[in-house]
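All protein chains but one are shown at their positions in the complex.
Chain naming follows the written order as A and B, and within any one chain the residues start at number 1.
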Amino acid sequence: MLQDGLRGALNQSVLEPAGPQAARAARLWWFAFIVATIVYLLTMGALWWAAHRARQRERRGEVAVGPESELRMTRGVTYATAATIVILLVFLVTDLSVGRTLSPVPSKHPLTIELTGHQWWWEASYADTSPHGRFTTANEIHVPVGQPVLFVLQAQDVIHSFWVPNLAGKKDLIPGYRQSMWFQADTAGLYRGQCAEFCGLQHAKMALHVVAEPASQYRQWVSQQRESAATPPDSVASRGREVFLTGQCAMCHSIEGTSAGSHAGPDLTHLASRRTIAAGTLPNTRGALAGWIVDPQRIKPGVRMPPNMLKPQDLDALLTYLQSLK
Amino acid sequence: MSETIAPTAAAVPLGPDDADIAELTRTYRSDANGLWAWVTSVDHKSIGKRYVATCFAWFLLAGINAVIMRMQLARPENHIVGPDRYNQLFTVHGTAMMFLFAVPVMTAMALYLVPLMVGTRDVAYPRLNAFGYWVFLIGGLFLFTGLYTNTGPDTGWFAYTPLSGPEYAPGKRVDVWAQVVTFTEIAGLVAAVEMIVTIFKMRAPGMSLNRIPLYVWSILVVSFMIVFAMPSVAMASTMMLAMDRLVATHFFNRAEGGDPLLWQHLFWFFGHPEVYIMFIPGLGFVSAIVETFTGRRIFAYPVMVLSLFITGFVAFGLWVHHMFTTPVPQLGRTLFTAASVLIAIPTGTQIFCWIATIWAGRPRYTTAMLFALGFIVVFTIGGLTGVMIASVPFDLQVHDTYFVVAHFHYVILGGVLFPLFGACYLYFPKITGRLMSETLGKWHFWLVFIGVNVTFFPMHQLGLDGMPRRVYTYLPEMGWGKLNLIATVGAVIIVSGVAVFLWNVLASARAGAIAGANPWGAPGLEWATSSPPPPWNFHPVPVVEGRAPLWEAGEELPVATGLATDKREIVITTALDAIPDSRHEHPGPSHWPLVMAIAIGVTFIGAVWTPWAYVIGFAMSGVAFAGWGWPRGTHPEDQVTDGILPRAEAR
Partner (left out) sequence: MTRRLRRVIDLRELPDVVFGPRDIMWWGTLGFVLIEGFTLVLCAAVYVYLQQNFSTWPPEHTPLPSLGAPTAQVLVMLASIPVVIWTSKAARRFDLGKVRIGLIVATLFNMAFVGLRAVELLVSLNVKWDMNAYASAQWLILGAHATLLAVELVEVGGMALIFWIAPVEEKHFSDVTDMAFYWLFMTIGWLPLYVLCFLAPRWI
């Protein structure tokens, strides 16, 4: 079911909450929306009525309103202002109470993910008490359903903003600052998020996916991610690894268990296990991968990845190797 | 009040004095001809007109940017422009609309109207006024030259560091932005000082504080806001961002102890009041329109004035609500939320007062009045969504999405563009002597009104559907295509409305019906003089005995006589009660304001490339300063020579 997440409309809506944070924000929206609609209709009604009355008076040939009307006007404006104040205060109190309940993380030792924003992709490091338990992935975050997840947010270059509307509001990733936020997914599913603070050329295509899955599935995913990269299963894949390690790829990307250790670009240790490539832009298919490797500038103009002039058989081998990195 | 304007002469009727008029005509005539006379003019009406026209030119160019952006977004994965071009388009759109249109067009209208409304002959410092215009013109030309030479700023109209810093924005694009901001802030500050002094010291005799027209009050409030808001962004862009980029200071460089959030604080300390600086004059226009076309004074004048002041004051306590997604302490958020919610009260009260005025009056549904009503309909939506996004949990969801784009376009188009269009219909006859076509006006109104709603209402939904702002495209799978297409259709409708407006302006200026001094039967002093007004505006100077002078004056208009006609003399009155206090002579035409503006232009445009431009520019400014201030010896009778005062006996 999750594999098909990219087909059809993607889920990136404030109004379809899948966790407590987003749910409260959505309820607050509906409350504000209804109140605002009533206020708006009343105001427009008053405007229409005022215009209508004035016209009526004119038709009857009355010249102007008398002094007793001054009193009525004073009363009308005073009541309307008083009502405005009351409505705004009610809104303010509701809003602040929602804000307070949302702030603290409801768990002492939540699952912690360090999220780093780069131009234009996301690096996610899963914290663990033992160094062996730590692992790093990119652009696809798995979380267990029903557990609060704490994110520690930072940025390497410019300001980005982490936002998965179905799960929670956004927080900025600011160079030199460490901010935190948390959310919890109550329903299993694939949730899309994308950078919400303008960050340069490919701001529009700096997306990520949050995969919320049952605890057992999540644990399985974690243990798989902790592994080093699989050894190439066949000679074509071995040839692909050769291409990777001797060509441009290894200058920016790392694959655990090989000599490729640069962190300028996303970690590719388990590339094949991800649903998308190019920061949530393309489905992770062989064809898309090939197009991306050969000419990334066509797909995402300005992206940091250079084009790669590979011989067809080299490209083919490289693709085979990358697709073996489950 | 009667003692403040105690009659010094018997109330005798005065005919128009032909000899006086002939001499004034000589006094206010320029020695130069044609273009040079235009360049050296210091008449606030001439400068006001070119200022407004220039603002509308930038409005059209920035509007073209918007249309290209809407075309690009009309469907997913469109390829009309790439990200590099798109980023320049939206940055220049925002920068131009804010710094070159919404704020300065309101100032420009005020520079034309306020002296007429307070019954004086010009603004306080006519040459400084001309200087402000030239600086503004240079700034606008610089921005669009940048855009059309592929050097347009591309980091958004608030140019967040470090994206706009030396490391991530190499090249000169952001420097163009920083200096355009400098130019416009200089022009804005100059105009604000002009307005403050004109309103405080140059009101017609008898126009005490409680008789100042509401529009003039709105300009006074806004001018004070400019004085305290604009230095912040001028300092941050000219002295900090530009210096980080030019000479490697470290104000925003985290590695050397600088702070990217400092930029956000300084920017929004200016940027939020800026929103109110834009639309408070709009509120003033709405008051003027509603008053004129209901034939009734605006209900609850003191409340209206107080509301303006409260709005202007609280506007400085909101800036952090642009920064809820950054690390801001909880207490700070609570305070800023409270202020952001409560600022709706004074504006709400003003809307109720207008409704009461309409109820009690006899509304005439002219185009101007339609735009005032359209303002209430559109602006209220923007105000209500503004209250929503003051809430932190909700703001964290829609911040930097199309919901916010919808919100501020409702506020700005509703609060600035609608009142401005209304004011154009109201004052066009005063400025040109001819009425605008009401038929075309109705077309104009309905096209813009429908277009604005069709364009921006769907954007609320887009934001809730998760569409961030400032994206050059989006994936087809996101499902945002339909609403974006509707918005693009709306943009086309707005464009057609604006085209009708332009046609109306051009056609009416040539062949509109002759207006006469007061075509609408309006109450303000600006309607007491001819349309268009003579260069000296009033002769003799009007005296004010109530809040709606022309409605109260009846058959006879009280006036003050005795101003010289052989020099450009104005009367200075006391700040509170407007009691005549002294006479002041205004300067004549001068080319030095332009020279000074060019010196400033060389300074800041040169500073994009080299810090030595400041040295060269300073020297040039010194020369311009000397030319500006050097006495011409035009009044030998006033000259003081060793110990001899020519007119000591008179004192």
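Points worth noting:
In this text, a contact is a pair of C-beta atoms (placed from the backbone, for glycine too) under 8 Å apart; a residue touches a chain by one contact, two chains touch by 3 or more.
Keep in mind that what you see is a predicted model, and the values were worked out from it rather than measured.
In the entire assembly, the chain absent from the figure touches the shown chains B.
Touch with the chain that is not drawn comes from one residue among B:210, B:330 or B:561, which is B:561. The chain that is not drawn here is touched, among residues B:383, B:580 or B:601, by B:580. Checked against the full complex, the candidates B:75, B:172 or B:265 give a single residue touching the omitted chain, namely B:265. Among B:240, B:339, B:378 or B:398, the one in contact with the hidden chain is B:240.
Only one residue from B:227, B:310, B:335 or B:548 touches the chain missing from this view: B:227. Take chain B: the residues that touch the chain left off the picture are 5-14, 124-125, 128, 189, 192-193, 196-197, 200-202, 205, 227-228, 230-232, 234-235, 239-240, 243, 247-251, 253, 256-259, 262, 265-266, 516-518, 528, 540-541, 543, 553, 555-563, 569, 571-572, 575, 580-585, 618, 621-622, 625-626, 629-631, 633, 635-636, 638-643, 645-648, 651.
In this text, only the chains that are shown with their structure count from here on.
Work out the mean CA point of chain A and of chain B, and you get 38 Å between them. Of all the residues in chain A, the ones that touch chain B in their complex are 6-10, 12-15, 21-22, 24-25, 28-29, 32-33, 36, 39-40, 43-44, 46-47, 49-51, 53-55, 57-58, 64-65, 69, 73-74, 76-77, 80-81, 84-85, 88, 91-92, 95-96, 98-99, 102-103, 119, 157-159, 161, 163, 165, 168-172, 174-177, 179, 192, 194-205, 281, 301-302. Interface residues of chain B facing chain A in the complex, by the touch rule stated above, are 82-84, 87, 155-156, 160, 162-163, 167-168, 254-255, 259-261, 294, 296, 299-300, 303, 325-327, 330, 333-334, 337-338, 341-342, 344-345, 348-349, 351-353, 355-356, 358-363, 373, 376-377, 380-381, 384-385, 387-388, 390-401, 463-466, 468-475, 477-479.
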